[in-house]
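All protein chains but one are shown in place.
Now for subunit A:
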Amino acid sequence: MTMNREGRPTAPGEVESTMPDTFTGNRALRIEEPVIFDVGTAEATGVDLPEPDSAVTSRLGGLERSEPLDLPGLAEPEAMRHYVRLSQKNYAIDMGLYPLGSCTMKHNPRLNEKMARLPGFADVHPLQPVSTVPGALKLIAECARWLCVSTGMEAVAMSPKAGAHGELCGMMAIKAAHAAHGEDRSIVLVPESAHGTNPATAALLGYKVVAIPARKDGTVDPAAVIERLSDDVAGIMLTNPNTCGLFERDIVEIAKAVHEAGAYFYCDGANLNAILGKARPGDLGVDCMHINLHKTFSTPHGGGGPGAGPVVLSERLSAFAPLPYVKMTADGPELIETLGDAEADGQKPFGRMTAFHGQMGMFVRAMTYMLSHGADGLRQASEDAVLNANYVRAGLQDVMSLPFGERPYMHEVLFDDSFLDDTGVSTLDFAKAMIDEGFHPMTMYFPLVVHGAMLIEPTESESKASLDLFVATLRDLVMRAKRGEVDRFKGAPWYAPRRRLDETAAARHPVLKWTPPEPQAADAAE
């Protein structure tokens, strides 16, 4: 190819077969976006900052950085384009149905965002004088009150930073309660259908985990629990509604047996969004339960976080809630931050889960959502979530396979892969084909209790029309699988920003950061 002095072609030349269709790699306005390290430079910057005052001498004690920092910057317009283009390679709830069972992606109202950015909430320091933050403390107390009242519980630990952190908090409260009674119990019962975080949490605290198998109908058998109870059992960790989308209908009996054995009942509250306003965990015999604010109360999850996992506690455990907490008094909210103040208040906190007070920004968003819905709206939301899940179940049950039969499911419905038997199409292939249809796939291969699980959770923020299209699309995919269009599935996704990615290679030789390209041999020789 003939080139000019800048190395630009001056004649068309031959196109090599490996060349992409277009010079920029553009496909339907989607330009390949390099990493910042390929395009930025150490001198470039997108911020205007004043010149440091050279008259002031440094007091850095001889610890000044000796090697220059090698991180690229981009000017503001370049940075804007880089991240806007990257954003366009994401699927999001604002673009369409996101039926991730057990993860629950519902509408994220922008009013929540607006309220969280009020300077009185966003621009307040956790350690500025308490006298300057009465509104922030009131917000925490108000949010705590809504969580306690709607779950029928005595107290709430607001500070846990995510659902799994809340699990840890709840199990720590149980451990502290046993210790206060002079007991050192070593076993925690965890049903097989539990979230993987449950056994991990119990093990982190030094407990031995004993699994409880699921009954044929997907729920926990009280007899199986009773059989494993002893005075060495600290507690049970049960998810309700469970990860098969079913309400544990023997929960009251299970709780009673657990209490009689001197143990506590931890309920994984990840799926609270199905029953809020319809039943209260406190009435079911639950001693502690974390609440994922993003699931039940619509705070955004931004590609995986932040979360917030307040833990509601029964009367039996409320004294052990961690520091800090906000106490409502006649004079207004009071912040209890130290062990001494808590003891004076008659409490026995087991410790501190995090620096500062927890995910305030998430409390603001959740509170905004709770006020918007009100008690009546929260109840309606649960009903609609359950209605939507069962509508999807009814629309698909004759062509897909329900491991636990045609019965009411809660907020999510679980299919297995037996409807794909002999088609050559796997759950993974089926999920990837959904991408080509413009849907985010459902949760795959979880829970582990059924083969090739597909867990679908539409949530209450989907319309009937949206569900009708979803059902029709899945039915069409089932027919294509049964017709033998295997290649279509095996090759999917065809129309996503990326084709199927090699996860095995990524794990075998982990490349976790950008490294400069190897210098060319010619350069090295110079």
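Worth pointing out:
Simple rule for what comes next: a contact is a pair of C-beta atoms (placed from the backbone, for glycine too) under 8 Å apart; a residue touches a chain by one contact, two chains touch by 3 or more; residues count from 1.
By our rule, contacts and distances are computed from a predicted model.
Name of the non-displayed chain as stated in its UniProt record, restricted to "Ribose transport system substrate-binding protein", "Probable glycine dehydrogenase (decarboxylating) subunit 1", "Carbohydrate ABC transporter membrane protein 1 (CUT1 family)" or "Na(+)/H(+) antiporter subunit C": "Probable glycine dehydrogenase (decarboxylating) subunit 1". In the complete complex, the residue from A:Gly269, A:Pro300, A:Pro403 or A:Gly452 that touches the missing chain is A:Pro300. Contact with the chain not shown here comes from a single listed residue; of A:Glu6, A:Asp123 or A:Asp331, that residue is A:Asp123.
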